[in-house]
Each structure stands twice: as structure tokens, then as C-alpha cells.
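Omission of a single protein chain aside, the complex is shown with its protein chains in their original locations.
== chain A ==
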Amino acid sequence: MQKEQSRISYNGIQNGGLVKPPVFIPRVIPRSPSVPSLQNDRSFNALNASDPMLNRPLFEDSTKLTPSNKTRLEPDFNPSPVQGSPSTIGGNSNLSVIDMYGDDTESQMASEESDDSPRTNSYTPINEISDNSNIIDDKNIPQLMHRLSLSDTTNKTNNEDNDDEYHKQPIPKSPRVNISSKDAENFDRYGFKKQTTYITEQEYDVWWKEYYQYCNRRKNKWIQLMEKYDLSTKDESIRRFPPKSEKLKRYVRKGIPAEWRGNAWWYFANGQQLLDENPSTYPQLLSKIDHIETLPDKETKYPDLEIIERDLNRTFPDNIHFQRESFQNTEPEMIKSLRRVLVAFSLYNTKIGYCQSMNFLAGLLLLFLDEEKSFWMLVLLTSKYLPGVHNVNLEGVNIDQGVLMLCVQEYLPAIWEYVVPSEKSNTNKTNLNKLMNSRFTPNHSHNKDPKNEFLFKLPPVTLCTASWFMSCFVGVLPIEVTLRIWDCLFYEGSHFLFKVSLGILKLSEGELLKGKHSNSLTHYTLNGNQNKERLNNPEENEMELFQIVQSFPKKILNPNDIFEKIIFKKRITFNNLDQDEIDRCRKYVTEQRQKHIPLSDNKKSLSHTNINDNSNSERSVSSQIGESGYKSLNVQKSKTMKQEHKSDEQLSGSQSEGYGFKRSITSVNWNSGLKQRVRQIRSKKD
């Protein structure tokens, strides 16, 4: 079925895109290159069939390459896609379930124990494939994707894209003598290099062997759940998901099947509504880009263009879809898509324009969704989930970091002691000031309640944790962990980012407190009590904390290290954090900061609440969103100024006490008002 589809596309549209109905769409929207077939949207059916990757002579030089095939093609290039027969190639032209799971590699690993297991008939050894590669002609150019999942050839021909089916089916492992096969194994199912600075490929493979089984189990559960609701479980046609429930939440938390991910994010974030209401926006932006490209002074007029340009190749240099191989004359389709999405966004929301880290957001989205949807998801991320975070003054970052610090103070006191040592351990006031390392002019600090000081003079560690939020953990955590977080982010809302941040800090607590990490410290901390020593040395603490917070997340290979050890544990108090609480917290920090930031800064400072004053398009976006309650609260907020003032008073009244987490102020009425509204909104939604 897939086979046919891709063949059609191959012989059909040449430009890798669908000419959309002329009614409102003036130009072709290119599809995101690696988007799995499952990404098909009802309105994009034809488009799905035409993957630009297929229509691009990727292997222009395949004839040249063929002779050297047996040994190796290019140092970094893996000829894996080369297939035994043209028809198989057609069948592989879209990223299938198997592609996503790197099935063969997986199955190979699974059968590793039985080392000598004979090759089944269906399995074509890599080197034989290579031999056959001269069958390939221009028309059989495989998709870039295949560069990583070479061994797809295996049972592709009769495979039904069914997880449970193929994982039971033992596929003999090819002896890893073939260089090209080794090459493919260097990359994970999304095309990221398995090895990082912190994780070796062996570690990855060992873990993946387990986690892959886990993914399959979860997918089967998902299929059962979907069937209960009479929803399609075919990867390529999944559009809808069951209504929100505790059960579904649990399912999401345990991971959405990778092939469904894009559509699930789209569904839970309610992207379709946005697209339906602005069907011509993205195409128009693309037309505008085309126009801008012709302008002689485009770089001065649109300074973001150049800034975006510089980040394109620095987005996922370790991902095969984003790399330009030496044999390629043109840049990867993915880079082109990324450029279009980012430029379009910079034109769409001039308040934000382009902010570094958005390249990571868009880049990851493009791996799972088509271009237009990626664009809208980026809009949602930067407005609904991370309001103000990417604005020119980055005030949203400061606010979220303030909120995170409040949470750390509340829920992780041991770590808090490192973040902002209490005055007991720091009688020296100047020392303390140094530690706090204000980002803002210090002359205002003496007016403030010291309890809140860290909200204005954010502790240094927030310079590190800021990037967690700005890029939603892309590049901060290993990819599979990041994806699990994104699952929950779109289902549960932005408070999940705080929860996870606290989770990571909690996990790193051991490392921090035991001082395992601190060779650097031990070598001159001669006698005994390290902790005491270190607490007396705030400067050291600061560095230590920074370093751990910076590197620890990169070592968390297994998502369940966070989810099972932290997120699913009811006794961990910060798991009670909900969107309501975080929204309240954000508001509190916003107001606190506005009160204390020098006036000049204040003008510039764009709080979360101001986000609705953005462009019209922003407003229209925000008015459509109500899922997490946050955005709609803001909308309502601007309408209900009186209430606003009331809460202002309340806040300033309670200022000296700092922020009160729910446990202590449940009866505060402005809060219950908000709560009620959230409930109304939610019940409507449901």
C-alpha cells in the first residue's frame, strides 16, 4: 500500500509538493522531507504522496558510487538504501514504522545472542545488497531516510508496518563486518548520531535493545486503546485520539508511539483549529519569502534572515537529515524546510522574529510534522507554551526562571542551598551578593524583601536552565527523553516543563550532594567534610552546581529514569504542580519583577500578560487557544481589569511572605476565581 503510494508520487508530481487548491493558497507548500507517511492530513493527501525527497535525484552520482560500493562509498555516507529491486525501493520511500524503529538493526540486536543464526530467505545480506546496487537507476532513488535504516530491505517487502508482528519475527543479524551497515547503526531511528559526548554507541545500543521492546509494548497498548474508541490505528491515517482522561494521560506519559507522535502533538495542541482558521497564512508567508528573496536590500530590511541562515547548519549537525554530505551538491531538503519555517515565523511574529533555540524547536517539529504544521506548532510553542520566552528582551525566560527558582526553593531545599545559600552559611554579605550575581543593576536590591531577591537577581544557574525552556530540552536531553517530554508538554501543558526540570534537578541531587562529580574539589579539599567545605565556599558551589546542571541531563539516556523514578512517583511533592499553579506562579513573578526592575527596563519588559498585545495574528492565535487555560486566562485577564487590580493588591500584600504554593493559600479568592474559569474551560473542551 505504501509501496504504491510512493510510486505514484514518484512518477507523479515533480516538484515535491502539492499545488494546493487555488482558492486560498497561492503557492506550493513543500512537505517536510522526512515526514512519515502517517503525517498525512486529510487536506494533504496528495501532498503526502509526493515527497520531495523522492523526486530529488539524491543519488545523482549513484553510478559513480557503485563501483566502490563493496568497500565503501564515502567516508560518512552510507549506501544502505540501495535495494535489491526497484519495487522494494518504492515500498520504502516513506519513513515507515520500521524506519522509525530502525527495525532491522533492532531485530539484529535482538537476535544477537544467537550469533550464528542463519539468514532467513527474506533477509538480504548487506554486501549482497551492495552488489545489487547497480540495479538502481535514477528512478529508484531512495529516500534520504534510508541512509540510516539500511537494513530495511529485510522484511520490507511483506511487512505490514505492524510492530508486534515484526518484533516477534526474528531477523537474523548480519555479521557486522560490512562497513556500511556499521555506518547506519551509528544513527538512531530519527537520524541522530547515537554517540554523544556523554553516551557511547555501545551504551546506546544496550539501552535501546530494552527500550525498543518497551516502545513496542506501549504501541500495542495504544492500539488496544484506540480500538476501544473505534479510532484508526493505521499509522498513516491516525488523526484523532481518544478524549482526554487520566488513562490517556498515563498513556501519553509512557510515550506516544513514535510514528504517531507528530499527529498526536498536532491533535493535543489543537493545531488543526489554528490551521483551519488561518488556512492561507503559511502559503502567503511563503509567497512573501519568495518576494523578499528578490529584494536587493533584503538583509538590511530583514536582519533575521542572516541570523537564521547562520543557525541552519548548526541546528542538528549530528542528524543525518540536516547534514549536507560531501556528495550532495544541494543542501538537504530539511535545511530548506527549516529555513522556510523560521523565516516565515519571523515575518509572522515580528515581536519575536527569530530567536536562537527556535531553530531546535522547528527542527524537531520538522522531523515529525510537515512544514506547515511545524510552523503552526512553532507558533503554539512560542505563544501558548512558552509565552514571551523568545521575545527580544527574553523577559519570558527570566519569568520562567524565576518560577523555577520558586519551585526549587519550595520543593528541593537541598539543592536550593546550592542555588542560593542561606544567610546562615553566608554571613558575609558581599559574598552573598557576589554569588547572586545580579543580572540587573544592584542599586535596587536594597529595597526588596531579601526573600524575593532571587526573582530579580536570578541565580547564575538559571543561565543554564534557561536553555532548557527556550529549546524545550532539545539538545539538552537525549532525543528519546526529549520526545517523551514533548508528548506530555502538548498533552498536559507547559507546567510539565517545570516538573521535568525539577525532576532533573532532583535526579542530579545525588551527584551534587555526594560530590561524586567534584574531582576538582576533592583534590584540594583535603580533610573530611566536603559538603561543609563546599557550603562555605559559595563560589565553588556555584561552579559545581552549574557544571552538574549543565552536563547531568545529557547523560540521562533512558526516559524512564525520569518518568518512572520521578514523574510517576506520587510521593514526590512537586508532582502536584499543575498548570494552574504554574500560571499563578508566572503571574506572581511577572508582577514582582515589574515592580522592581528599573523603570527603563520596565518599559522594555514584556511580561507574559502583555503577550496578547503582539501582532493581530498573535491575538487571533491566543483567542483560539484555551486548552491549558493559560492563554485564555490572559485574554480574559485583559478584559477584567478590576479583578486584575484586586489580585495585584493581594499579591503585594503577601509580598513579604513570598510566593505561597497551593498548600498554604488554597482559600485565596482570586485564585479560586481563576481555578473556576480553568475548570469551565476544561469542561467545555472535554
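Definition applied: contacts are C-beta pairs under 8 Å (C-beta built on N, C-alpha and C of every residue); 3 or more make two chains touch, one makes a residue touch a chain; residues count from 1.
Just so it is clear, contacts and distances are computed from a predicted model.
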Protein name, per the UniProt record, of whichever chain is missing from view ("VPS9 domain-containing protein", "AP-3 complex subunit delta", "Ras-related protein RABA1f" or "Similar to Saccharomyces cerevisiae YLR262C YPT6 Rab family GTPase"): "Similar to Saccharomyces cerevisiae YLR262C YPT6 Rab family GTPase"
Contact residue for the chain not shown (choose from A:402, A:460, A:503 or A:553): A:460
Residue of A:216, A:263, A:337 or A:359 in touch with the missing chain, whole complex considered: A:359
Which residue of A:270, A:315, A:409 or A:508 touches the chain not shown here: A:315
For chain A, the residues touching the chain missing from this view: 195-200, 306-307, 310-311, 313-318, 355-357, 359-360, 392-394, 397, 434, 437-439, 460, 463-464, 466-467, 470-471, 475, 517-520, 524-526, 537, 539, 543, 546-547, 550-551
